[in-house]
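The complex is shown incomplete by one protein chain, all other protein chains being positioned as in the whole.
Chains here go by letter, A and B, matching the order in which they are written, and residues are numbered from 1 within each.
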Amino acid sequence: MIKIRGLRKYYHADGKVIKALDDINIEIPSNKIFTLLGPSGCGKTTLLRSIVGLETPDSGEIEIDGEVVFSSEKNIYVPTEKRGLGMVFQTYAIWPHMTIFQNISYPLENLKLKKDEINRRVKDVLRLVQLEGFENRPATKISGGQQQRVALARALVAKPKVILFDEPLSNLDAKLREETRRELKTFLTELGITAIYVTHDRVEALALSDVIAVMKSGRVIETGAPKEIYFRPRSSFVADFIGKVNIFKGKFSQKDGEFTVLNTLFGDIKGVASGEYSNDKDAMFFIRPEFIKLKNEPLKDLNCIKGRLKNLIFIGEYYEAEVDVNGNIFSVTISPDEELRENDEVFVCFEPKYTVIIDD
Amino acid sequence: MFRRNLTLTLIIIVGFLTICPVFMLLWGSFLKDLGTFSGFTFEKYILAYTDPEFLGIVKNTVLFVVGSAFFATVLAIFLSYMNTRTNIPFKFLFKVISIIPMMIPHILFAVSWVLLLNPSNGILNTLLMNMFNLSDTPINIYSLSGMIFVEGLLDLPIAYLIIAPAMSAFDISLEESSKVCGASDIKTFFRITLPVLRPAIMASFILVVVRSLASFAVPSVIGMPGRIYVLSTHIYRVIASGFSADYGMAAAIGMSALVASVILIYIYRYLTSETSRFVTISSRGFKPSVVNLKSSKYPLFFIVAFISFLLIIVPVIVLIYTSLTPYIMAPSMRAVPMMSLKNWIEVLKDPISLLSLKNSLFLGVFGATIGVILSVFVSYVIVKVKTKSAGLLESLSFLSFSFPGIVIGVGFMWFFVKTPLYGTIWALLIGYIATYLPYGIRPLSSAFIQIHDSLEESSKVCGASYFTTLKKIIIPLLIPGIVSSWILMSTMFFRELTLSVVLSRPGSEVLAVQILRFSEDGLWGRLSALGIIMIFCSSLIVVIVSLIGKKLSKAHV
Partner (left out) sequence: MKKLLLVMIFFLFSFAVYSFDADMAKKEGQVNLYANITAIEPLMEKFTADTGIKGIYTRISTSKYLATVLTEYSAGKLQADVVQGPMPILQILKDKGVLKKYDKSYLKDYPDWAKSDDYIAAFGIEYVAIIYNKELVKGDDIPKKYEDLTDPKWKNKIVMPDPASHATTISWLVGLKENNIFGSNEAWMDFLKKLAANKPMFVKSFSPTPAPIESGEKLLGISMPKYIITKAPAPLDWAKTDTLLGSPRGIALVEKSSRPNAAELFFKYWLSASNMQMLADKVGEYVLAKGVFPPINGIEKAKVLPIRELSDEEIKKWGAEFKKIFYN
């Protein structure tokens, strides 16, 4: 378990203050894959580096497995090399002057292990990452995917308490990235190790994580399991960031059983809201394209809005299209077996339980 | 925490080494009486800077230093690009070309060029005249362009040793992506390669500017006969006209060189502060990629061969020739029967020459090693600890380097005489390191700039202490930079003159001082013989160190 309390880190550049970390409070569960997700520049790397100890925050506290490794108040700073963590860098940081074996055995040497112990463990970890037989290759003479695995092996070999990843797949090509992501998931789940994973790629985050923390401008704005974050985001930023979404404004009007009714320019829209709201308060609803069904006529118990089909694009698995409702655009997906054409008049229908109402 | 302590320690060490002599000079420049160090006056500054000639001198100096720096840097870029990035044949030539002038004593080099290009009977001039049926000699070495040419050649090694490592460690993907964007090799070179190499190029340019500002050999041997005065010869004039040489006044004039250098260093830091974030060695960028020169391969090789011929072979031949002749004579058949090994025998029998060889070897090997160790720490702080105090450290390291040589030597003397080291070889050692620290720092900081922080950080994450990281990761990656620094420092120490001439005493004689004595006595034959011995020893050291460096840095392709 890693506990982070009130972490702050400001940079001063050109007379401006950049709040890279702005009061971060999170708990990272043990033996789970925890992902920091957010747009580039939101402070993910800074947070990661603070945990490893490569960055000294201005204030706050970091506790790893019960040991405080950083505290501005108590004036504690455990240096990186004493924190016993493993990390895979974005650039992999494979030392070009060493062989693969030397790269991987390095953390063990620093633990002052015996030679045969080192050999054994390097062998084991090389088998694990499927790089057997590469021991004596110079580190510069391997592919990007292999470098990534060397970096992983190096991070794992000393059996660290926590392994941290900073966008480790961003240097790989799309296909390899997908493959590696899958491998990594299985791998980390099997090992049952605590992993902190930084990425700006939502798909990566959803696919890999047990828990996701979404960051924006130096703050963690939401934490939750992938499905929670995806289906029940608590802010439009998260909703938008985590996947394609249609968002429209409205005002609270009333409660209707388990649902809340929102007054919008399309009429009343039913959806789920977390918490209680007073009437006439500004709010918005959103619905993901994949939950929208196009119908020829409105259906009962569903939110249905009439519009016209536009911009039908075939992208393989399905069509992407837009429905124009008096100038308001809904993004939708259409399964390839539907027989629809552009300019057809359609009803945009979606279930209230997938319609999320938030008040931000 | 550690970084702060390191920065502080280094500021103290480097500050002590460089401020002491400069402070003595500053003090001296305000004193009426240097003998007793008493009386305060502004008079020297007023006199020095109200001299109506001063403006002209400044103009000449600016043209001279900028010209030399430009020439040396462009040539170094050309040679290092050809060497590290193309498939030009006989690559070993480049390293040789670019380093040899480093080892030739500057007076000898300048005199060789006078013999070749003087307007009366310069060998090349006569040759050209006969070849093209000219009525007059075409080239006059005693001109500003002549000075720039020779000084530029002399400073070429500095430029090359800074630019070449950066060039060879360049992340190829940056160029590749430019080519993908449709740019030609040449366009890529100008739009991508050069701008990315800006820190190294600027470093080389500034270093050559500062060096030529302090240079005396070329301005005195070539400039004075051409009646072209620059700052260093102007200072010499001040010292020479009168028996109680006014070093206070000389220091007052020298202060402007010092100020100019400090400003330059700040401009340099400012201009490269952004670029230093561009990092060029990542773990992927280490594979060699070679530009195929195709049909221009041999013409380009011919150009390089010609430059090398001019640069090394001609002056060295001149040296060998003068070492064999009883006096300086224009080459002709008549000289042949007069040639003998007499000068060589004289030199090899001369106990002072031998002692000076021994001392210089000691200073060149041991001194350079200490200097490089200090430089590794200093450049680490300068590059990786980007605080204000790191900037201070960098400026400090340039202090005594940027002072015109004839004056700084006296500053060191005023300082050392107050210590027990005075008159010993250790005074020379410390003086050399303090003065030529930038030679150690520049190539090393270029190298540091290129080592991505993450290579160092990942070592820490792997549990390595600071010193383990230094020993196992940073130093091995730095080997090319360390080799460059060591060679620059060692060859410099091996032929150092300006400080030595003031600080060396019986027992601590060094090669350059002995060479100067031969030159003052007009013994050009012995001077050339000793010069060749010097070049030979220096080359041997350089070759050995390069080989060791190559062995140590396996990744260096």
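One rule holds in what follows: contacts are C-beta pairs under 8 Å (C-beta built on N, C-alpha and C of every residue); 3 or more make two chains touch, one makes a residue touch a chain.
As the structure is a prediction and not an experimental result, all values here were calculated from the model.
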item: Contact set of the excluded chain (shown chains only); value: B
item: Touch with the omitted chain, as defined above, among B:T50, B:N130, B:S241 or B:S295; value: B:S241
item: Residue among B:R191, B:K297, B:K384 or B:R505 that touches the chain left out of view; value: B:R505
item: Residue among B:V410, B:I425 or B:V461 that touches the chain left out of view; value: B:V410
item: Hidden partner chain, residues of chain B it touches; value: 34-37, 111, 114-115, 118, 120-122, 142, 220-221, 224-225, 227, 233, 236-237, 239-245, 247, 326-330, 338, 352, 406, 409-410, 413-414, 417-418, 422-423, 501-502, 505-506, 517, 519-524
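The rule is simple: only the chains that are shown with their structure count from here on.
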item: Length of the line joining the C-alpha centres of chain A and chain B, rounded to whole Å; value: 53
item: Footprint of chain A on chain B - complex, ascending; value: 1, 281-284, 286-287, 452, 454-455, 457-465, 468, 472-473, 476-477, 479, 553-556
item: Partner chain B, residues of chain A touching it in the complex; value: 49, 52-54, 77, 79-82, 84-87, 89-98, 106-107, 110-111, 138-141, 144, 147, 151, 154-155, 158
